[in-house]
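Please see the structure below; I have some questions.
For this view, one protein chain was removed and the others were kept in their places.
Going in written order, the chains are labelled A and B, and every chain counts its residues from 1.
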Amino acid sequence: MENVMIEINRIKKKLGKKEVLKGISLQLKPSVYGLAGANGAGKTTLLRILAGVMNADGGEIVMPEGSGQTGYLPQKFGCFPELTVYEQLEYFACLKKIPASCMESEILRALECVNLGGKEKMKCRKLSGGMVRRAGIAQALLGNPALLLLDEPTVGLDMEERKNFNRVVREMEGERTVLLSTHLAEDLKNLCQSVIILESGEVREVVPETYD
Amino acid sequence: MISKTVKYYIRSKICTVSSVLFFLIPCGFAVFFWKLGMTGFTLLHTLSRYNFYCCAFLAALSFYFISSADRNHVKEAFECGGKKAVYENHALLFMLVQVLFWNSAMCIILILCSMENDASSYFISWFFAGYLCNMFIPQVICVFLTYLVSASGNPGRMLTPEILFIFLISPFAEEIVWEQKPQFPIDYLWKKIRWPFQILYQNGVWSPDVQNDLQMERVRIYLLVFWLLFLLFLAASCIWNVKPVSAAAGIFAAVFLVLSCQPASVYRLNSSWDGINKDITDYEVHVNDHTLKKPDADIFSITSYQLGMALKNELAVEGNLELEASRKCRDFCMTLYHGYAVKELYANTKGVTVQFKQQNDFIFIHADTAVAKLSIHIQYEGHHNKYYANSCAVMLPGWFPWYPMAGKRQVVLEYPEYGKMWGYSPYNRIKKANISIRTNQAVITNLSDKGGNLYEGTEDSITVLGGNIKKLKDEVAADVLPLQLYAGYGEEEFLAKQKEDYFQSLEKLKNAYGVDVSELEHKRLVFASKDLGRNVTNNHLAVFDSYILAVPDYISVDDFLHYLILQDGKNQKRREQSPLIQMVMFSNIDDSAGDIVRQWTEEIRLQNEKPEYMELFMEAAKTCGSERLVKEAVQYALYPQKWECDREFFEMVLNKTEK
Partner (left out) sequence: MTDMVKLWKLHIKKQMHQYLFPITFLYLFLLPYHMQLLTDMDEAGMVQVFDSAQKYLLLFEIWFQYLGFRMVLSPELKEASYSCVKKIKGRWMLGNLCFSFLCFLPYALWMFFHCGTYYGNLLPVLVQCIIAASMMYTVMYFLQSATGGMAVMVFYFFCCASRVVPEPFRILRLGILPLSCFPHWCMMLVISIFVSFFVSLRILFM
């Protein structure tokens, strides 16, 4: 139980008549975790609960005090078409209460991480699907979050951008807890130190080694 | 954070253009009407009538703006960290600030308009509450509701209930009224469904009653408070998750909803069968059923009224009456409008027990012992659709049986000579009685003000007025309606005009038409708003022992004459049969005699009367002159029993002239 960052104890969630999560318990250290499973296994629901977007019906999540912000990239992410990329991230920066003194540098840093540096003044309506996704990753990275939740982050990204994304995530190893939901075996193989396999709302297996 | 939301708003062309239009168009029209000379009250009434369009526009704009996060798939990312509806909350705040600015601008325009076009500062000191209830609060309700729809999990789906809400508060829903009572009470169902949605000013097609407030009754205020609390309850329970606030708001919302459903005197002039047409429905006017009849000889009279009046949601009266009969009897019959239900009636006189029965407009009292003097305690409450009485305003004319009147009275009258028009009887009087009334608020009455809301006197009626009405210290005029005055026509001009009308009318009646004006002279003038006479005819002026109850600008020769003519119910049939009297009644007697005779000539020609009639008429006009002919015709209209027919009248006129 050393260096335990986050404890998830018997989380349950029912959506309508279906029990989507049936008592999930996990202990997450600062590492990169992959979240895998078939469609409808409960991956997105778990991420939403961890992000605080949704409330669990039972169980608890224990986060150590002073653990900091949570960065979350949802499955469906868009931008306000009238805002520029910088302004869109500025919005998120304000939500995350990033001090005004370092807001600009933080936003630019996040944009650099996702290779959108130089495109701060571009209107969001002109962004391609992949660029919107990268902007979403950038907003998740704002404020150096201790917990980073990414739902299908590489969808829509080209090969080059995926490599770049992998690099960014690998740099976060050991610094923060990253929970990454993906269907791509390559992402699980290259990025994740552990893989949590969900099946019908339960943790089927936690594979400590890199998935092969 | 809010600045970012504002920035997004300004960037959105639809939002910016809509805001500009929202400010420019209504404010532009308001300024335009101000410059046209509209008074503050009229302008506020106009704004209230059209506030639905502002609310609908605000709702559409708010929906577009507040649901932007959901529409652009940013909502979920915003809500990371457990912050629910974070964008929507800021967007709501911004919209409410906009609404506040808009309404502030409107208030400034109203104040400036009033300063320029009104005769006094009454409107400025009065209008704020009316503005809040008719303009600001409905807009806030619409924006808040839109926020709830937008911040819900599924704005697209929740839009349907909001559209339904918009429809139910709209003038379209208001228009659906049943003028005749339907066989199946579908209208009752419709009214019950619609009642909670009457948050906007109703009766958009009618001119406002300057005496009454702009629909500021307590029940309406309860309704507005209910909506605010209900929306707060929904927000606190579904979005903000603040359980104590949600529980408190929910409970209070339910309480206010129940309070708003209480029976109340509200002045709503829709053409519903139980609205403005309730009288027709209640009394089912038939030809000749309600012509003024000579009352039966009074067995008893009420010699003393000691009443306490509570004006709250409706009128509640409790007090003692002293009945005095010419001989001992057991049965007493009083008239009280059926809208006032008697809760309690018992005898104060020792050794006497009474039973009572209220049937239609009558109260039948049966004493167990025959008595010549009887003291009773009575308690009743209720309301009338037109003669309102609530905490905001009162319109209770002395000829209307809102207080028990001895004997069986005719509450409504039909006037066959007016083409079967009808109205309330302005001729009901009681025998002079000692009257003492105590009210829970200051009012204007025909009685003397003893201070502390106590009014006493010995009078033949009890008139109580209240609302936007100001007492005067003038010898002749008792009060004025300040919202009716305008720049250049202030209190002094008003008084001068009304007195001039009164004295000149009496002079003309006396000198030009030879009418006996002794019962019209030396009276105080008590003014009520035009809605006193809204029931078609003959209620704009009524003459009592010590005062005349009238609508301003309705004190004229014409009005006096009609009042006197229609008082004579015995000869109504006779008047109906006389073309000349019909012409007198439908002419404007204030015109010059020459014009009147010319009108009559034209009318006779159009009506294709027999040639001999025209000849007689022309001869009479030529022989005795227009002035004399009109004078005699007026006398004929007042006393038709003196001649068998028009021919006899014309012959009398000709003979008189020859002599």
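FYI, a residue touches a chain if its C-beta (ideal position, glycine included) is under 8 Å from a C-beta of that chain, and two chains touch if they have at least 3 such contacts.
This one's a predicted model, so the numbers in the text were calculated from it and none came from an experiment.
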Visible contact partners (per top-of-document touch definition) of the missing chain: B
Chain not shown: contacting residue from B:Thr16, B:Ser104 or B:Gln180: B:Gln180
Of B:Phe32, B:Tyr53, B:Phe503 or B:Phe586, the one touching the omitted chain in the full complex: B:Tyr53
Which residue of B:Leu159, B:Leu472 or B:Leu654 touches the chain not shown here: B:Leu159
Selected from B:Phe32, B:Phe101, B:Phe128 or B:Phe172 as touching the chain missing from the view: B:Phe172
Contact set of chain B toward the excluded chain (per top definition): 53, 56, 60, 71, 156, 159-160, 164, 172, 175-180, 182, 184, 186-187, 190
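The criterion applied here is as follows: only the chains that are shown with their structure count from here on.
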Between chain B and chain A, distance of the C-alpha-averaged centres to the nearest whole Å: 66
Residue ranges of chain B touching chain A (in the complex, touch as defined): 1, 4, 7-8, 11-13, 68-69, 72-74, 76-83, 86
List of chain A residues in touch with chain B within their complex: 48, 51-53, 69-74, 76-83, 87, 90-92, 94-96, 136, 139-140, 149
